[in-house]
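Yeah, one chain of the complex is gone here, protein chain that is, but the others are all in their spots.
Per-chain residue numbering starts at 1, and chain names A and B are given in the order in which the chains are listed.
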Amino acid sequence: MVPLSHYLIVSAALFAIGVAGVLVRRNAIIIFLSIEIMLNAVNLTFVAFSRFLDSLSGQIIVFFVMTVAAAEAAVGLAIIVSIYRNRESVDVDRVNLLKG
Amino acid sequence: MNFVLPEIDLGAIAPQLWLTATAILVLMVQAFVPLVTSRSLALLSIIGSLLSLVATLGLWGQEAVLFSGMIALDTFSLFFNVVFLLGAILTVLISVEYLEREQIAHGEYFALVLFATVGMMIMAAGVDLIAIFIGLEILSLSLYVLAGFMRQVLRSNESAMKYFLLGAFATGFFLYGIALLYGATGSTNLDRIFLIAGERGGWGNVLVMGGMGLLLVGFGFKVASVPFHMWTPDVYEGAPTPISAFMSTAAKAGAFAAFVRVFLYSLPGLAASWAPLLAGMAVLSMVVGTLLALVQRRNIKRLLAYSSIVHVGYLLLGLLSGGTEGGASVLFYLLAYTFMQVGAFAVVVYLGGQGEDDLSLARFSGVAVRHPVAALAFSLFLLSLAGIPPTAGFVGKFYIFSAAIQAGHIGLAVVGVLTSVVSLYYYLGVIVFMYMRDPVDLPERRPSAALVTALALAVAGTVEMGLFPGSLLDLAQQSVASLLGS
């Protein structure tokens, strides 16, 4: 059996990848997908703990997270679409009317 | 395998249900009654909120934990329900005129405000991290949409996108924190975490600490505390003004409700670990917010955003002080802050012209001559925010600082006193423009009845809490006592 720590390291790594993606990519959609990677890294953690602790609730939580992530995707993509309609670009580094 | 059906007591979540039903009704009416005006939808929303308020007051005094340990019914959550509903009602009232002026009067707006309020209520009542998370997301998703509600306006688009990307980013950390706590304690229930978190050693300790720290990040983002504050001015500036008011008051109160519950109720055993962090966040919020507010002259909404960061610093100070006194001071301050901050934004809504392309301080020149009532009300709110007696803001700050002193955080209280002494400078700057500059041409308009009602409510609240704070503070103390079981 694969020990718990392996799962945790992989999910931590996935989470870090997500964070790095958020920080360095310019395209809003890619950034958003990086956030999804972060959420799924968390899901992996939940499932691993759930198995390790022999407690079902961790897996139930994952369903909640997935649902929330889906809702987030709907809202997020809508926001990105409306920005695209107005300025025909989804590059976050061109979006800085508001500052100071 | 036998299933035990969880006990379902819908009466206990009647406030949430009333709001949800109203929100759905608003959506339906908007969809199926083609000629309905936004005013009647606003009225509908307010009736729903009042029903929810009645339900909240009807539940007062009851205590129970329901839905398999997910939702608690206690005075603490009910007190917060009142704060949220008040914020929502005020927001709806100041929205009517704004929506018509900006030509974005769609029914979804009110439904989203109500849904966001439901989310806050769930956050305040949640005794399981998952319930809190769900509440947080209901709140956040509604706010993402509301921030970008002016779809044709680039500023609003930008505000929504920044809020969404950073909010989702913070959610990731928050969720990771829950996962680590779950791993350490085998549960997401606050009671179980309370029992187990204190006595873990070694590896489990690392998980608990990590989880707690990440939760701190999530809450820090939601309440806009330094160093997780940077989105605040941009988002407040771009969002529709009533939504800025809503975000800076009710939404912040929602985050603080969960913040207080998790840290004072569930993790007090770890206070030695989180207290220094919270202290650092509080000091940074007070100092950085003050510095940024001092140099902000371009946009009143940004000024209010930066100053809201300072207020978060005060609230964190109250939270840090802990116990019944500290918790009660947070509750009291949140209520007071709702009145004065929404009031201030209401005046901004009233005086900002269509499109709000100029909200610089210079726009408020000589307002006192043309709109003496608005100027007087605005001065009252600003002086209250600055903590000038005898207003709500003064009493609130006084409670927080005295709780901090009693808890031994004298240095922090001194920082608080000093920043509030300095804060009068930038608030008074606005008043000086209103009273001591020659008037500029503002469009002559009569405020709508809704706006006048909102202003009157906010003025009444600010003055009432300033002059007669006793009974409300008692309520706040009872609420926190019901939470901490003392």
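Here is the rule we use: contacts are C-beta pairs under 8 Å (C-beta built on N, C-alpha and C of every residue); 3 or more make two chains touch, one makes a residue touch a chain.
We adopt the following convention: contacts and distances are computed from a predicted model.
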Given "Raffinose/stachyose/melibiose transport system permease protein", "NADH-quinone oxidoreductase subunit L", "DnaA family protein" or "Acetyl-coenzyme A carboxylase carboxyl transferase subunit alpha", the protein name in the UniProt record of the chain not shown would be "NADH-quinone oxidoreductase subunit L"
Let's see if you follow the contact definition: name the visible chains touching the chain that is missing. A, B
Touch with the omitted chain, as defined above, among B:Asp74, B:Glu108 or B:Asp234: B:Asp234
Looking at the whole complex, which of B:Phe169, B:Phe263 or B:Tyr350 touches the chain that is not displayed? B:Phe169
From the list B:Ala42, B:Met121, B:Leu216 or B:Leu334, which touches the chain that is not on show? B:Leu216
Name every residue on chain B in touch with the hidden partner chain. 161-162, 165-166, 169-170, 173, 209-210, 213-214, 216-217, 220-221, 226-228, 230-231, 233-234, 273, 276-277, 291-292, 294-295, 298, 324-325, 329, 368-369, 372-373, 376, 388-390, 395, 398-399, 401-403, 405-406, 410, 413-414, 417-418, 421-422, 424-425, 428, 432, 435-438, 467-470, 473-474, 477
For chain A, residues in touch with the removed chain: 13, 16-17, 19-20, 22-26, 31, 92-93, 95-100
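The rule we apply is simple: only the chains that are shown with their structure count from here on.
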Note which residues of chain B are touching chain A in the complex, please. 130, 133-134, 137, 141, 144-145, 148, 151-152, 154-155, 157-162, 164-165, 168-169, 171-172, 175-176, 178-180, 182-183, 186-188, 233-235, 237-238, 296, 298, 302
Chain B touches which residues of chain A in the complex? 8, 15, 18-19, 22, 28, 31-32, 35, 38-39, 41-42, 45-46, 49, 52-53, 55, 57-58, 61, 64-65, 68, 71-72, 75-76, 78-80, 82-83, 85-87, 92, 95-100
